[in-house]
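The complex is shown incomplete by one protein chain, all other protein chains being positioned as in the whole.
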Amino acid sequence: MKILAVTGIRSEYDILFPVLNELENNKNFELKVVVTGAHLSYTHGLTINKIIEDGFNIADRIDYLLMTNRKTQRSKGVGILIEGLTQTVEREDPNMLIFVGDREESIATCIVGNYMNVLVAHIGGGDPVYGNADDPIRLSCSKLAHIHFATAKEYANNLKKIGEEKFRILNSGNPALNNIIKTKKISAKKLSNFLNIDIYNSQYIVVLQHPISSEVEDTNTQIQSTMEAVKEFSDINKIKVIGIYPNSDPGSYEIIDKINEYKSDDIKFYKNLPREIFVNVMRNTLALVGNSSMGILEAPLYKLPVINVGNRQKGRLNAGNVVFVEHNKIDIIKALNQACFDRKYRNNIQKLQNPYGDGSAHKKIVKFLEKIDLNNPKWYIKKKLI
Amino acid sequence: MKILAVTGIRSEYDILFPVLNELENNKNFELKVVVTGAHLSYTHGLTINKIIEDGFNIADRIDYLLMTNRKTQRSKGVGILIEGLTQTVEREDPNMLIFVGDREESIATCIVGNYMNVLVAHIGGGDPVYGNADDPIRLSCSKLAHIHFATAKEYANNLKKIGEEKFRILNSGNPALNNIIKTKKISAKKLSNFLNIDIYNSQYIVVLQHPISSEVEDTNTQIQSTMEAVKEFSDINKIKVIGIYPNSDPGSYEIIDKINEYKSDDIKFYKNLPREIFVNVMRNTLALVGNSSMGILEAPLYKLPVINVGNRQKGRLNAGNVVFVEHNKIDIIKALNQACFDRKYRNNIQKLQNPYGDGSAHKKIVKFLEKIDLNNPKWYIKKKLI
Amino acid sequence: MKILAVTGIRSEYDILFPVLNELENNKNFELKVVVTGAHLSYTHGLTINKIIEDGFNIADRIDYLLMTNRKTQRSKGVGILIEGLTQTVEREDPNMLIFVGDREESIATCIVGNYMNVLVAHIGGGDPVYGNADDPIRLSCSKLAHIHFATAKEYANNLKKIGEEKFRILNSGNPALNNIIKTKKISAKKLSNFLNIDIYNSQYIVVLQHPISSEVEDTNTQIQSTMEAVKEFSDINKIKVIGIYPNSDPGSYEIIDKINEYKSDDIKFYKNLPREIFVNVMRNTLALVGNSSMGILEAPLYKLPVINVGNRQKGRLNAGNVVFVEHNKIDIIKALNQACFDRKYRNNIQKLQNPYGDGSAHKKIVKFLEKIDLNNPKWYIKKKLI
Partner (left out) sequence: MKILAVTGIRSEYDILFPVLNELENNKNFELKVVVTGAHLSYTHGLTINKIIEDGFNIADRIDYLLMTNRKTQRSKGVGILIEGLTQTVEREDPNMLIFVGDREESIATCIVGNYMNVLVAHIGGGDPVYGNADDPIRLSCSKLAHIHFATAKEYANNLKKIGEEKFRILNSGNPALNNIIKTKKISAKKLSNFLNIDIYNSQYIVVLQHPISSEVEDTNTQIQSTMEAVKEFSDINKIKVIGIYPNSDPGSYEIIDKINEYKSDDIKFYKNLPREIFVNVMRNTLALVGNSSMGILEAPLYKLPVINVGNRQKGRLNAGNVVFVEHNKIDIIKALNQACFDRKYRNNIQKLQNPYGDGSAHKKIVKFLEKIDLNNPKWYIKKKLI
C-alpha cells in the first residue's frame, strides 16, 4: 500500500510523526511525504528540515503560505495547495492520503482525494471545538474522508452521529502522546543552557497563544492582556516565562509584535523548539497559559494545569486540567495563582484520567490500515452519508 | 444586505435563477453574480449569455474548467476557482454568499466563506444521494455553510441529523419548480421546427446521461447500453429521441463521442436548449431515461415516468416516478415499455405527491434571508457542530 | 547533465522530438519530459499518448488549458503552468530546461528557469514573424533563455541584433526536418484506407488554418473564405481536401464549427494524424493552404507550394515556396490554381534552397549541449543584455 502523507505545520506534524515512523518501518507500506505551508517558511523555523532529518521521502514541496495578515491568506492558500497537490497525487498515484486535523492541508487533501478517487484517512476528526475557522473545516473533512482515526472515544462517537459508517472509524487515541513518552529526560541545567534562561534556580510557566479567526480584530488586546498578566505574575512571584511564537494564521504578526514588547531576561520567546527540548520544558513547567490545543490534547499526559484564555478550544473534551478564563488580566493572574500554587487543585489534576489514549495510537492506526482491502469498493463509496 | 451568488453550470443556475430574480426585485438586497465553470465554455453553450440576458450584475468571470478528461480536471479546478473567488470576495465584501448543490463551485464558495468570515447560504443540502464525487461534497458543504435551504422535508431533517442547528435550516422546496410553472406553452409544431425533429406527428422520449465519477472507467459501455436500448426502442416503436449532451465532468467526452455515433433523423442531441424549449419538451415527452438529477427533483412536477440507469442518483428521495435499472440494454427497454405504454403504471404516476414543494421556494428563501440579523454572532460561529 | 524538456502541443513536440530522441540515446544526459497543455486534452487528441509511446520519462503532467474561447484562456493558462512547473523544477532539480517556440510553455519555462536559476535552452528564437500573440512572446523568451538554437542563419543573426551574446547562439537548423527525412514511404492506397478518403485515384490539397490573436474577432469570416475557396476549387477540379483541425487558441472553436459545415466525402478533417501518415500526406499533396508555420518552416523540404492566407506567418523567412494572399475567396482560388497547375511555378519551387537546414539539427544541438561547462558562470549570468 502506497501512502502519501500531507503535512503543513510543526504542531500537526508532531501528531503525524509516530504514525509515519511506524509506516516507514513496516514493509507492507511505501510512504512519501508532501511538505507544505509553514514547514517551508523561514519565519516559522523551516521545519521541513526536521522532516528531512526524520528520514522521510519527500514527494513534493508545495508553497502556499502567503505573506500577508489578511483573511485572504488561508482562503487563497487552500486554492494554491489544491492545485499543487493534484499534480503530486496524479504523479505518485498513491493508494491512500493521510493527514491530521483541521487546517488548509486537511481540506485540500480531502478535496483532492475525493475528485482523484484516492482513499483519505483523517486523524483527529469528531472534535466539536468551535470558534476558529479551523473547526468547521474539521467536520467538513470528516464528511469527505474515508477512514477516521479519532483521538478519544467521545470523538469516535461524534463521527457516527454525523453519519459516518462504523467500519470507517477507529478510536486510536492521540498519536502525539508517543512522542512525549519516548522523549529522554534532559536536566534543568542543560535546558537552561539551551534556552539561555535560568530555569534551574527558578520555576517557570509556558505561554502559547494563537489568533482566533472569529475574533481576529481583537487579537491585539487579547494578547496584551495575556502578556500583561504573565509579566505581572512573573514579576511578583519571581517566576520565569517561556513562550513559543504563534502559528501562521492572520493575526499572528500582531501577536509577535506585541510579544516582542514584553521580552526580557525573564520572559523569553522562541520560534520553534526541538521536540526533545519542548517536551522537557513541558514536563517541568508549573502551568501552561494561552489557547493552544496542546493544553487540551497533550497536557493531560503531563498532568499539567492549563489556563485557556478566551474562546479558542471551547467545545473540546476537558480532561479536568483546563480552566477557561476571559481575556482579562486579573482573571488570568487569579487562574495562574490557582494553577501554580493551590496544592489541592494541583493534586486533583495529578489524579485525572487521560481520555486521549495511552500513547499506542500509532500502532493501532497502522494495524487498522494493514487490514484494509483496497479492492473492496465499500471503502471508496460512502453508501450511507447521513 | 449585499449578496454574491456563485454559479458554474446551466443545470444549477436553473435552480438558482428564481431566487436571484426574487432578490434582484427586492430593494433590501444588492445582488451580484460570479460566473464560472461551464458557463464560460464554448463547448457547453456559453451559458453566461443567458445570465447576462437575465440582467444580473456580474462581479467577475472566473475560468477554472480545464480542457481535459482526466480526474485532475475537477480537483485542480476547485483550487483555481478558490484562488479567483478569494480575490472577488475581498473586493466585493458581501454580507453573504449563496450557491446551489454539490459541485466545484459549492465547495469553493464554502471554503472562501469560511476563511473570509462571510455567511454562506446553501440551497440543496441534506440529500443523501451517493456514488458520484459530488455527493460527499454536498455533505461537506453542509458542515461549512451557515444557512441551509433544503428542497424536501426529509432533507431538512437530514441536516439536523448531521449536527446542523435548527435555526439555520429551512425546508424551502426546490426553487427550480417555479421555472417550470412559469414557462409558457409552446405548440408541438413550433417545437418541431425549433428542434428540427418531427414531434408533432410522432411521440418521443428524452435522454440525459452524465458520467459517474466512481465508475468513470465504465463510461463507454454504460452510455453504449443506453444508446443501444434507446435506438432499438425507437426503431421498433417509431418513437423519436431527443437528447441533451452531458455536463463537463471527466467521462463526458467519451459520452459525446458515443452519442454522436447514434445520431440520426430520429435521434437528435443538443448542447443546450433554452429553458422555455426544454420545459415544453419535458411536458410532452413519454418518459425520461438516463441519470440526470432532474428525473428525481423535477420530473415529479411533470408527473413524468423516469428510467434511471445505473447508480447515479441512488439514495435520493423517489417521489414514485422513478425506476432504477442496471446498465443493460434489455432492462432499459423493458423499463421504457412500462414507462411509455403501461397505462396503469402511468396512471399511478399521475397521482404522486411531489415532495419537492409547490414552486414557491424562491419566495420562502428570500423571506428567510430578509429576517436575518447580520449583527447576531450566532449566524457566524457554529457553537454546535455535531 | 540532467535535462527537463517542456512540451505543450503536438506541432511543437514534433520539432522537439528528434532532439529528445538524441538526448535519450546519449549516456551523458538524463532526460525527463514535462507534459502540459493540449497534450492532455481529449479534444486535441490526447497526444500525451504519443510521448508515452516514444518512451520518454514523464516528470509531471501539468494541466493549464482552460475550456474557454475567451482571451483569458492563454493568459491565465500561463499563470497556472508557472505554478505547477515551479514545483516540478524544484523537485527534479535539473541542470537545464529545454523548449521550442513561442507558446505558453515557452514563456513559462523561461520565467521558471530565470527565478529558479536553471539554464534554459530555446529552440526557434530570432524569428521576426508578427501579428500573433505568440510572436512577441518568442522574442521575450530570447531575452530570458541562456542558450539559443536558431533554425536559420538569418534568425541566428537576429538574436545577436537584440543583444544576445554570440557564444550562446547556434544556427542548428530546424530539428523537425529529421522527422520528415526518416519517415518511411506509405503508398497512396494505404493512405486512402487509413484516411477513409480516396487519394489514390484523385489528387488532393491540404488545409491547415489557425486563429490569429490580433484578428480573433474576424475568425469566422476568415475561415469561411478559406473553406468557400477550397470547396469551390475542389468541386470544379475534382480534387480532394484533407484538413487538420486548428490548435487550442481562442477562436479555434469557431473554426471547428465552420469547418464542420463543409465536411463531405471529398473534404475530410482530422483531429490529429500520426506523424508517419501526416508526412506521407504532405509528400503527395498538390499544395498546402492556410496559415500554419509548417508552410514556412517545413514545406521547403517537401518542395511544396504554399498559399498562406492572411497575416499569420508574416515577417518570416520565405524560402520561395509561399504566396501570401488576403482572406478572399477569389484570391485564394487564383493562388490554388497557380500552385497546383502552373507548371513553371511548380518547377521553380523544385529548385529552391531550404534555409532551415539539412535535417541534422538534433545532432548539432546535442553536440553543443555536450560541450557546455555547467560550472562556468558565463552561462548563468548575461553580463551583456543589450
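Just so it is clear, A, B and C label the chains in written order, and each chain counts residues from 1 on its own.
Everything that follows uses one rule, which is that contacts are C-beta pairs under 8 Å (C-beta built on N, C-alpha and C of every residue); 3 or more make two chains touch, one makes a residue touch a chain.
As the structure is a computational prediction, the values presented were derived from the model and not from experiment.
A.B. asks: Using the whole complex, pick out the displayed chains that touch the missing one.
C.D. replies: A, B, C
A.B. asks: Specify the residue from the set C:81, C:273 or C:287 that touches the hidden chain.
C.D. replies: C:81
A.B. asks: In the full complex, which of C:5, C:19, C:35 or C:112 touches the chain missing from this view?
C.D. replies: Checking each option in C:5, C:19, C:35 or C:112, the one touching the absent chain turns out to be C:112.
A.B. asks: From the listed residues B:3, B:46 or B:62, report the one that touches the chain absent from this view.
C.D. replies: Answering carefully, the residue with contact to the hidden chain is B:62.
A.B. asks: Quick one: which of C:10, C:39 or C:70 touches the chain that's been left out?
C.D. replies: Per the contact definition at the top, the residue touching the missing chain is C:70.
A.B. asks: List every residue of chain C that touches the chain not included in the displayed model.
C.D. replies: 70-72, 74-76, 78-84, 86-87, 89-90, 107-108, 110-112, 114-117, 126, 128, 130-131, 133, 135-137, 139-144, 158, 161-163, 213-214, 216, 315, 377, 380-386
A.B. asks: Residue by residue, what part of chain B touches the chain that was omitted?
C.D. replies: 60-62, 80, 83-84, 87-88, 90-91
A.B. asks: Spell out, residue by residue, where the missing chain touches chain A.
C.D. replies: Spelled out for chain A, the touching residues are 38, 40-44, 46, 61, 63-70, 72-73, 76, 80, 248, 253.
Keep this in mind: only the chains that are shown with their structure count from here on.
A.B. asks: Looking at mean CA positions, which chain is nearest the middle of everything shown?
C.D. replies: B
A.B. asks: Please state whether the interface between chain A and chain C is built from the same residues or different ones, using more than half shared residue numbers as the mark of same.
C.D. replies: same
A.B. asks: Roughly how far is chain A from chain B, centre to centre by C-alpha average, rounded to an integer in Å?
C.D. replies: Comparing mean C-alpha positions, chain B is 40 Å from chain A.
A.B. asks: Rounded to the nearest whole Å, what is the centre-to-centre distance of chain A and chain C, using the mean of the C-alpha atoms as each centre?
C.D. replies: 52
A.B. asks: Can you list the chain A residues in contact with two or more other chains?
C.D. replies: Those would be 80, 83-84, 87, 90.
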